[in-house]
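This report concerns only the one structure given below.
After this line comes subunit A, so read on.
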Amino acid sequence: MADFEGLYNYWIVIVLAMAGLYIVIARGNLIKKLVGLNVFQASVFVLYISFSKVSGGTAPILDKGIDVYSNPLPHVLILTAIVVGVATTALGLALVVRIRKEYGTIEEDDIHSQDESM
Partner candidate 1 sequence: MLKAHLPALVIIIPLICAALCVLLRRKDWAFTVALLATWASFAGSCLLLVRAMNEGVISYEMGGWPPPFGIELRVDALNVYLLIIVSGIGSVVAPYARNSLLLEYVEDRAYMFYSAYLLCLCGLMGVSITGDAFNLFVFLEISSLSSYVLIALGFDRRALTAAYQYLVMGTIGATFIVIAIGLLYQATGSLNMVDISERLPKAGYGNTTVIAAFAFLVVGAALKIALFPLHQWLPNAYTHAPSTVSAFLAATATKVSVYILLRFVFTVFGVRFSFEILPTATPFLILAILAMFLPSIVACFQTNVKRVLAYSSVAQIGYMILGLGLVSVAGLTASIVHMFNHALMKGALFLVLGCIFYRIGSCHIDRMAGIARRMPWTMAAFVGGGLSLIGIPLTAGFISKWYLILAALDKGWWYLAVLIVISSLIAIIYLWRVIEAAYFREPPDDLKEVSEAPLNLLVPAWILVLANFYFGIDTSISVGVAEMAAKALMGAG
Partner candidate 2 sequence: MLDTADYIALSILLPLIGTILIWMSGPRPNQREVVTVITATLTFVCVLQVLPPVMAGETPTLTVLQVLPGLPLEFVVEPLGMMFALIASFLWIITSFYAIGYMRGHNEPNQTRFYMCFAIAISSALAVAFSGNMLTLFVAYEVLTLSTYPLVTHNQDDEAKRAGRVYLGILMSTSIGLLLVAILWTWLAAGTLDFTKGGILKGKIDDGLVIVMLFLYMYGIGKAALMPIHRWLPAAMVAPTPVSALLHAVAVVKAGVFTVLKVIVYIFGADFLRDTGASVWLMYVAGATVLLASLVAMTKDNLKARLAYSTVSQLSYVVLAGALATSFSIVGGAMHIAMHAFGKITLFFCAGAIMVATHKTKISQMRGLGWRMPFTFGAFLIGALSVIGLPPLGGAWSKWYIALGAADAEQIIFIAVLMISSLLNIAYLIPVFARGFFGPKEEEQAQMTDTHHGHHGHDDHGTARPADATPKRIAEAPVFCVVPLWITAIGCLALFIYADQLYAMLAPIVK
């Protein structure tokens, strides 16, 4: 039980990741898929941020009288990852808008059936 509680952040990560992946796989709506993708990516952000926490440490800003800091490196990495995520989402949305324009729908099944009938 102690293991379970002590590692609760990982459980959050796993739940988030699985939820995200599930949405990506199970939903036919292209926007919802992107949402799922974002949730999935968010789980990774949580993973990085949570394992950079040093117990008892403060925010990594140098100041007098503080010598225990959280590890700042993962934060920086995740900043980059977030930017990548934003770019991906923006691009994905742009594609969805174009798809909507060309196909008149953003439901995967409809798009498939239109492609098949061609």
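In this section, a residue touches a chain if its C-beta (ideal position, glycine included) is under 8 Å from a C-beta of that chain, and two chains touch if they have at least 3 such contacts; residues count from 1.
How these were chosen: all candidates are chains of the complex that A comes from, given by their letters.
Because the structure is predicted, anything quoted here is derived from the model rather than measured.
J.: Given the candidates 1 or 2, which is the one that touches subunit A in this complex?
T.: Answer for subunit A: candidate 1.
J.: Residue numbers of subunit A touching candidate 1 in their complex, please.
T.: So the residues of subunit A touching candidate 1 come out as 21, 24, 30, 33-34, 37, 40-41, 44, 47-48, 51, 73-74, 77, 80-81, 84, 87-88, 91-92, 95-96, 98-99, 102-103, 111, 115.
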